[in-house]
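Next up is a structure, given as structure tokens.
Complex shown without one protein chain; remaining protein chains in place.
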Amino acid sequence: MLEFNDVGKQYKNGFNALYNVNLKIKQGEFVYVIGPTGSGKSTLMKLINAEETPTSGRVILDDVDIGALKSRQIPKHRQSLGVVFQDYRLLPAKTVFENIYFALEVINIEKTKARKRVREVLELVGLADKANSYPSQLSGGQQQRAAIARAIANQPKLLIADEPTGNLDPQMSKEIIHLLGKINKEEETTIIMVTHDEKVVDFYKKRTIILEDGHIVADLVEGGYRSHDH
Amino acid sequence: MLEFNDVGKQYKNGFNALYNVNLKIKQGEFVYVIGPTGSGKSTLMKLINAEETPTSGRVILDDVDIGALKSRQIPKHRQSLGVVFQDYRLLPAKTVFENIYFALEVINIEKTKARKRVREVLELVGLADKANSYPSQLSGGQQQRAAIARAIANQPKLLIADEPTGNLDPQMSKEIIHLLGKINKEEETTIIMVTHDEKVVDFYKKRTIILEDGHIVADLVEGGYRSHDH
Amino acid sequence: MITKIARILREGIYGVIRHRAMSLSSSSAVTMTLMIVSVFLILSVNIRLIVDTIESSVQIHAKIEVGTNFEQIRSVREEIENLPGVKSVTFSDKDSELNAFIEAYGDQGDLFKMYVGDKNPLRDAFLIETTSGESIENVATIVAKIDHIEKVNYGGTGTLLLMDSMESIKTGTLIVMGALGLLAILLITNTIDTTINARSDELFIMRTVGASNGFIRWPFIIEGMIIGMIGSLIPIILTVIGYIYLYNMLDGYLFTRIFALVPIVPFVPLLAAILLLLGVVVGMLGSFISVTRKLWWTR
Partner (left out) sequence: MITKIARILREGIYGVIRHRAMSLSSSSAVTMTLMIVSVFLILSVNIRLIVDTIESSVQIHAKIEVGTNFEQIRSVREEIENLPGVKSVTFSDKDSELNAFIEAYGDQGDLFKMYVGDKNPLRDAFLIETTSGESIENVATIVAKIDHIEKVNYGGTGTLLLMDSMESIKTGTLIVMGALGLLAILLITNTIDTTINARSDELFIMRTVGASNGFIRWPFIIEGMIIGMIGSLIPIILTVIGYIYLYNMLDGYLFTRIFALVPIVPFVPLLAAILLLLGVVVGMLGSFISVTRKLWWTR
């Protein structure tokens, strides 16, 4: 379903964040992406979301070359994705409810259905009581969960989550991973998750891609944080 | 040195984030604050930083009632603190170098000394090569380390760090904790650190304060994440 | 469709309300700009009216040759009336000419009393009003060539100069008005642009969440319109009340009975409409341009 062909990414200031990345992810897979800070994980995610374009190679999702998408084709592409951004990206002037509702309005879901779905996902991430709070009135972990709720609300085919549990306590992390696992299984959603959480990676073993300095240094089908030695 | 006397905090929208918090932290201590998301950890930090005022009780640092500080007295108070904010709060129009330099200019440190110190702390957090990058050009973990560098730059008496390793890989986390431990020991800096990282709390055992729903439910001198059972 | 429009309106209104401070600030910028426009419009329209009044008060004085008979006078009169640029033609016989002369010279007028009666050396004449100051010279030249017209007079070069300056004033107000209108449009556009600029992060987040440009743009356009509308309220109210008050206080005239102010109706409603339109349409346009440009730079 998703394919990286020899992808390189150099930022405008000349910094090279990715080198020759080759990668194939199949429909319905659950993949961890791990690696030290600054190794290019978020860059990888941004390429999938068409936020950045590769400077070499191609990123292909279901036969579509994402890097070659024109500006006006991008929304359609993004509507089929769910993204948890590392910096959350909640709309500051909208409540939690409205933030999630917005993502559903974008794909033109009928009003009552959309409202129901928003309540549903808020329930799922345990944020029902904060529905009417603005992002600035939330704790870090609550903002993160709001971002997760928004990403799963439209039942995307592909969910990319950049460090979705960085601000969550271990208990909540576990619940969220559990939730993602369930979505992966029940709805066959392909999930790519960037994480630093050794516990999670070690406990719920999945295919694990390890990045270092912009290179994929390992792609372990058996998973586990420690199975790769520096 | 730092004392919470029966502190309660209710936000303007009516939400009660802290109840009857009593706490004494001595000069030179290293204290973890842990607890589920939304339990009031950041609120506690914001009270120390005088960003929020308690709605009841008093927060006292070296005989000064922080909650009663007048607006124009607050800068002086903050200059004696080092703070790592959960949301980093880097100035977007300044480079990493300038961000840290700014914190030193504020306390009127001589130019060449300040420049030297900035390079020093950048080295300490492993960000020397990103000195001239703007925050928007950094990865999540790099931003976080820039925030840490800024907090320790002015060699504060009291360092409060809100989830300083949430976006760092385990290796980097360890190094940062190590760094904080060194600062704590060598410079007798009092450190209060909010964290979700079980590994850290379990490995570097320190006094640990556990918050839940705004209440302090445990204050364990021996430390450890698991030593408290729900 | 209806739900779409409902969304756009709702989001637009929310946008204004939730960014109160910003909206108020840009609304007041629009207010000040439109106040300037309003003052300028009132001034220039009234100046033009005064200029018109002055222009139309200038008449061409055409003396008729001695011995021209009644029939001939009638036909000459008709001929003049049919000239382009002629508004009205009045016949004035030599007695009334003398009376007018005596009256016009006030104090010294008595000196002419001796001419009253058969000794009257003056001629019958036509008093010709033209439609505009510009046509005076033309009409005078043509009339001068008509049979039985002895001499044509319109106050000479002094009057022509006056007419010239009047025309210059008219052109001047038009140019200044145009320039000012343009500046006002740019100012309002700029204000709205700044407002939206300050929120480019929102645009960016909306884009990354999959919203299309059209989806993002419309609420902002509504916001621009609302800000423009709010911004035009005070200028409209002040203009309406102010002009009506001024008009009534001055009894409809400026300085003297000669210079009438532009009547309240339809001027004031029109002015209000122009201000509202400037606010709303330019607000909308500014919004559109700003959002489009921002989105252009956002992937």
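Chains here go by letter, A, B and C, matching the order in which they are written, and residues are numbered from 1 within each.
FYI, contacts are C-beta pairs under 8 Å (C-beta built on N, C-alpha and C of every residue); 3 or more make two chains touch, one makes a residue touch a chain.
Since this is a predicted model, take the numbers as computed values, not measurements.
*Asks:* Out of all the chains shown, which come into contact with the hidden one?
*Replies:* Listed by label, the shown chains it touches are B, C.
*Asks:* Decide which residue listed in B:58, B:89 or B:207 touches the omitted chain of the complex.
*Replies:* Missing-chain contact among the listed residues: B:89.
*Asks:* Give the residue, chosen from C:29, C:89 or C:295, that touches the chain omitted from the document.
*Replies:* If we include the chain that is not displayed, C:29 is the one touching it.
*Asks:* Touching the hidden chain in the complete assembly: which of C:58, C:73, C:144 or C:186 does that?
*Replies:* Counting the whole complex, the residue in contact with the absent chain is C:186.
*Asks:* Touching the hidden chain in the complete assembly: which of B:2, B:18 or B:50 does that?
*Replies:* B:50
*Asks:* What residues on chain C make contact with the chain left out of this view?
*Replies:* Counting over the whole complex, chain C touches the hidden chain at residues 21-22, 25-26, 28-29, 32-33, 35-36, 39, 43, 101, 105-108, 111-112, 115, 121, 153, 156, 161, 164-165, 168, 176, 179-180, 183, 186-187, 190-191, 193-195, 197-198, 254-256, 259.
*Asks:* Mind pulling the chain B residues that touch the left-out chain?
*Replies:* On the side of chain B, residues 49-53, 71-72, 74-76, 78-79, 81, 83, 85, 89-94, 102-103, 105-107, 111, 150 touch the unshown chain.
Basically, only the chains that are shown with their structure count from here on.
*Asks:* What chains, if any, are shared contacts of chain A and chain B?
*Replies:* none
*Asks:* Which chain has its C-alpha centroid at the greatest distance from the C-alpha centroid of chain C?
*Replies:* Ranked by distance of C-alpha centres from chain C, the top chain is B.
*Asks:* Going by the contact definition up top, give me the pair of chains with the most C-beta pairs touching.
*Replies:* A-B
*Asks:* Determine the centre-to-centre distance between chain A and chain B, using the mean Cα coordinates as centres, and give it in whole Å.
*Replies:* About 28 Å separates the centre of chain A from that of chain B.
*Asks:* Whole-Å distance, chain A centre to chain C centre, using C-alpha means?
*Replies:* It comes to 62 Å between the two C-alpha centres.
*Asks:* Please tell me the distance, in whole Å, between the geometric centres of chain B and chain C computed from their C-alpha atoms.
*Replies:* From the centre of chain B to the centre of chain C is 66 Å.
*Asks:* Could you list which residues of chain B touch at least two other chains?
*Replies:* none
*Asks:* Which residue numbers or ranges of chain C touch two or more of the other chains?
*Replies:* none
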